[in-house]
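Omission of a single protein chain aside, the complex is shown with its protein chains in their original locations.
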Amino acid sequence: MPNLKIFAAIVMCVFVLVIGLEWLPKQYTSQSSAVVMEQTLHVSTNEEKVIYEKEMSRRDVIGYSIVGYFLLLSVLLYIKIALQRFTCKD
Amino acid sequence: MMKLKNFNILLYTGAIMVVLGLLMLVSGIFLSMHYIPDAQKAFESVHTTIMQEVNYGWLWRKIHAVGSTFFFLLLYIHLLGMLYFGFYKHGKTKYWYSGMVLYFCCMVIGFTGYVLPMGQMSYWAAQVITSLLEYIPGAGEDIVLWVRGDFSVSGITLLRFYTLHIVVMPLSIVLMILVHTDFVKWYATTKLSWNRKGLHVSKEERYSKHDIIPKEPKPFFSNAVLKPLLACTLFLALFFYCVFFHDYLAFDALNFTPANPSDTPSHIYPEWYFLWMLQLLKSFFFDIGMIKGSYIGMASLVVVNVGLLLMPLIDRNPRRIPAHQRPYFLAWFWALVISLVGLTILGKLPSSTLTLWIGLFFSTVLMALFFILPFLSNKESHAKS
Partner (left out) sequence: MVLDQKRDIKIGDYYYTLMVGICTHLGCVPKYDATLKRFICPCHNGQFDYNGNALASPVTKPLVIPPFKVLDETIIVGEVGEAYLQLMEAAKA
């Protein structure tokens, strides 16, 4: 069984699991929980909202940087493996 | 674009799990510096102290939670992959058995870890699962009391689960990984021993009277390092993407409510990697003669886990070939995967007549698979002998 077929089978199973565990339960129950009610009882001021937004965008920036770092590392490793194979063949 | 040779995810699940395991260890260390294992203070220590007050506490907690989800995903991919390719047969049985011990250790560490935040789900999952032990014939009630340390899940139970989670299980897992990856044998294979010819030579060569001509050694670096490393970096990119932007995959809404021992939530379920076991327990909703349905459910859980453990003995076909070269086993394998996925999804849905009957179907199939495999594989080995 070629590598791509195996990878596709795994991705398919994971996709079915994610749909079944995230989307499907939502069709059965309405997501009204005590947690949501608690949040509406406390009304945040404009200042708190601004600080919250700033913190969330800061976290997003950290997230993009880390993901980008690992993707860049992957590209460099791929190039290294390709070059190594290219030089070995000579 | 050059195609990488043999870049198959199944070859690298082990290496990725080791990297993820190290991440879990480090994030766990930072969490344990602020977590308080007390029934009254645990919830606050996690949701206020760690998530809001400690610098980057939110990051360590998210890494730890999402990490456990990904760890079990890789574990299942690894287990099913090894099953597919027959890597539990002669010559590889010790890897299978040590791997199954690792699987059970990971289940314990996953279960004990989920109890620690002391949310509603944490508390009631612990209550239900420890109550199951009561059904062990003979000393069931004493065992439950011994495990909990109290008549119901309480601060005493939390403390011992904490000890299991941060000391006993990590040590056991590290030791078992050393056994599972043959690390304990690596030392011997690099030194010449057994007639000074080394363990890495074949049996015939080892016992031959002549000197063996040393083969051209392959470099360890690049062959055994770069490709797994590439797999790890790709995985870490996906992992951190989920940590920062899709962390809801690892957190359940009900666990954001502090544990209330007198209020059972209407729908309790464990983390997704235990859902198929929960559904297996719930599936037999009627009694068969004198045997109660709940006992059949528990027996089926034991059958499936013991069946998986004893795969080398149940599969009677001695040839270690992939499933796509064994039509009967291929059907068996996909029946197993579909049953596991089906039961996992059903485990999270609220009980209804439809889910009960579908669950019963998948549970029966899953249990029956381990009873029919000896006959199925026997039929194969005659055809292929």
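First chain written, first letter: the chains are A and B, and each begins at residue 1.
The rule is short, and it goes like this: contacts are C-beta pairs under 8 Å (C-beta built on N, C-alpha and C of every residue); 3 or more make two chains touch, one makes a residue touch a chain.
From a predicted model like this one, the values you see are computed outputs, not experimental measurements.
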{"item": "Contacts of the hidden chain among displayed chains", "value": "B"}
{"item": "Selected residue (touches chain absent from view) among B:T48, B:T163, B:T264 or B:N378", "value": "B:T264"}
{"item": "Touching the absent chain when the full complex is considered, from B:H34, B:K89 or B:K292", "value": "B:K292"}
{"item": "Of B:L4, B:L132, B:L145 or B:A335, the one touching the omitted chain in the full complex", "value": "B:L132"}
{"item": "Hidden partner interface residues of subunit B, rising order", "value": "124, 127-128, 130-132, 152, 262-268, 282, 285-287, 292-294, 351"}
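The definition used in the following text is that only the chains that are shown with their structure count from here on.
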{"item": "Subunit A - residues contacting subunit B, complex", "value": "1, 3, 6-7, 10, 13-14, 16-18, 20-22, 24-25, 28-29, 31, 33-35, 59-60, 62-64, 66-67, 70-71, 73-74, 77-78, 80-82, 84-85"}
{"item": "Subunit B to subunit A touching residues, read off their complex", "value": "2, 4-10, 58-59, 73, 77, 81, 222, 226-227, 229-230, 233-234, 236-237, 240-241, 243-245, 249, 253-254, 256-257, 267, 272, 275, 322, 324, 337, 341, 344-345, 348-350"}
